[in-house]
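What follows is one structure encoded as structure tokens, with my remarks underneath.
Showing chain A:
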Amino acid sequence: ETTEPEIVTLRVAVPTFPNSLDASVAAERNAQNVSWQLFDSLVWANEQNVIEPALAERWDVSEDGREYTFFLREGVDFHNGEPFNADAVVFSWERGIQPHIEWSDRWARAESVERVDEYTVRISTAEPDPLLLGVMAQHWNMVPPLYTQEVGDDGFGAAPVGTGPFQFVEWVREDRVVLERNDSYWREGLPLVDRVVFRPIPESSTRMAAIQTGEIDIVNRLSFEQADALERVNDVDVVTYPIDRVFYIAFNNLTTGIDQPTMDPRVRRAMNYAVDRQAIIDSLFGGRAQLSTGLMTSSNLGYDPSVEPFPFDPDRARELLAEAGYPDGFEIGFAAPAGAYTNFEQVAEAVQGYLAEVGIVTDLDIIESGRFWDLEAEKQLPPLFGDSWSERSGESLPRLRGALGGWDASFSAWSDPVIDDLLDRISVTIDQDERAALYRELHRYMQDDPPFIYLYVPETFEAVRSNVRDYIPRAAEDYFLMFTSLD
Partner candidate 1 sequence: MMRRRKTQGHTPHPPRSEPILSVKDLSVRFNTVDGVVHAVNSISFDLYRGETLGVVGESGSGKSVSMLSLLRLIPEPPGEITSGSAILRSGDESVDLISLSWKQMNRVRGRRVGFVFQDPLSSLNPLISVGKQIREIIERHNIARGSAAKRRSVDLLKQVGISDADNRYHSYPHEFSGGMRQRVMIAIAIACNPELVIADEPTTALDVTIQAQIIDLLMKLKREMGISVIWISHDLGVVAGIADRVMVMYGGTAVETGTAETVYRHPRHPYTVGLLGAIPKLHQDNKRLVNIKGTPPSVYSALRQCPFAPRCPWSFDLCTQQRPPLFALDGNAVSDSRHTSACWYDLEHNTRRTEGAV
Partner candidate 2 sequence: MSAGDFVQVHGLKQYFPVQKGLLVNRTVGYVKAVDGVSFGIPRGETLGLVGESGCGKSTTARSMLRLHEPTEGSVRIGETDVTRLNYRDLRSFRSRMQMIFQDSYSSLNPRHTVEYIVAEPLLIRGERPGANLQNRVQEMLQLVGMNPDHMKRFPHEFSGGQRQRIGIARALVLNPELIVCDEPISALDVAIQAQVVNLLSRLQDELGLTYLFIAHDLSMVRHISHRIAVMYLGKIMEIASYDELFEQPLHPYTQSLMSAVPITDPAIEKSRARIILEGDLPSPVQPPTGCVFSSRCPFATDLCRNSEPKPRDVGTGHSVACHHIDDRVVGPRITASREQIVNGLKDAAHHGPDRSFTYEPTQSNSSARSSFS
Partner candidate 3 sequence: MQRYLLSRVIQSIMLMFGVLILVFFLVRLTGDPARIMMPRDASPADIEAFRDAMGFNEPLPAQFFHFMTGALQGDFGRSLHYRAPAMRIVLERMPATIELSLAALVFALIVAIPLGVIGGSRPGTTWDTVCRAVGLVGQTVPNFWLALMMISLFSVTLGWFPTFGRGGFGSIVLPAVALGLFPLGKFTRLVRSAVLEVRNEDYVRTAYSKGLLDHRVYTHHIFLNVSVTLVSIVGVQFGYLLGGSIYIETIFAWPGVGRMINEAVQARDFPLVQALAFVSAAFIVLLNLLTDLAYVLIDPRIRYED
């Protein structure tokens, strides 16, 4: 009975190389997935995006919605033995808002964080912020003040210490990150494996091969064809779910699109009718994506299921074009970023093909993504450009603001006073139902006067070895491995 228990190791492939293991500095989703295994925030969003207590056992919100009082869990220690308390929260926030921290704007949603007593903190915002708790859950990783100060930001990013289910063991840059079970984790009985090893594998074909050979237990970001093929492989299970990302072809009415036919809503509706999006989904994504009806995903607050997606109806498109005064179509510029999203160049090509069938000739320019976003921010892209937007906060407000905020938003090329007005109202309304109603109104408006050609909400494909249990990724492609076990 006293034999040494075998060390259970979970091996996870990540498609990019973490730049830092500090969740506040980790540049993108995959790096964050690695680092968040080490941390906790005050609150936690569960699989249904419901906010649950984490390092805070409970909290109160003031009447005006601008002040939160968190009551912290007692007896929690950081991995290095430092105690977790109000000072740690204040320290973490003060560090988080410094401009050199990648996600400082997320920390800065709070105007102040004050220690009330050892296990109580008060957090206030300038305006009522309906998204605050969600943001906290996703970005506020609690760090130990003494250790963090001692090793500095670089040192912390290289060897982080948190309160999370796993603790840091080693990071061989570009090769592996090794984490170990935190035996005194406050969530009783978790985590379920002894060790987690993250291996960066940038090439999806290689990730696919690695799961087949059993060198890896969990891989993500596969193409649907790869998922298809893996479904036929014993010992490998495919995991698929819609992600929180909307793809669209945007119009421009600020700069390059001025005086173009696309200023006319009928033309824009026509273009939505002209594209056989289901065919695109079927052929490029194996049918595994949802038609989008707006800039909201079905899991977002205020999503109106009664809004039907535009059907594929080229005749109707031609009619509308004729009505708008373009019976023979027109020519217009079109751009898409290169290599940024799965199959997106091909989607753009497909859209180009469909538009051509109703007479709209586009000059498709696939631009290297860095440059594409430069141009997008400078609003210098052609009047038609393809892009996507992901939002993890569970609501579509930031995405809507970002993509439709006119001159104020870096990646917007569209301005519509009706939309602006609705968005302004949503962003100060704390009451969920009221907000939902406003979202629905916006949703319908954007169907009549579409600022985009709506494309799809893709599913993502991941695969796990068959002996992996309870690997539950979320719509934002994030996951917590503390629940995951190996048979």
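The candidate set was assembled so that all candidates are chains of the complex that A comes from, given by their letters.
The rule we apply is simple: a contact is a pair of C-beta atoms (placed from the backbone, for glycine too) under 8 Å apart; a residue touches a chain by one contact, two chains touch by 3 or more; residues count from 1.
All values derive from a computational prediction rather than experimental measurement.
As listed, 1, 2 or 3 are all part of this complex, and the one touching chain A is 3. Across the interface of their complex, candidate 3 is touched by residues 17, 19-20, 25, 27, 99-100, 105, 153-154, 157-158, 172-176, 199-203, 205-206, 209-210, 212-213, 215, 339, 368-371, 373-374, 377, 398, 401-402, 409-411 of chain A.
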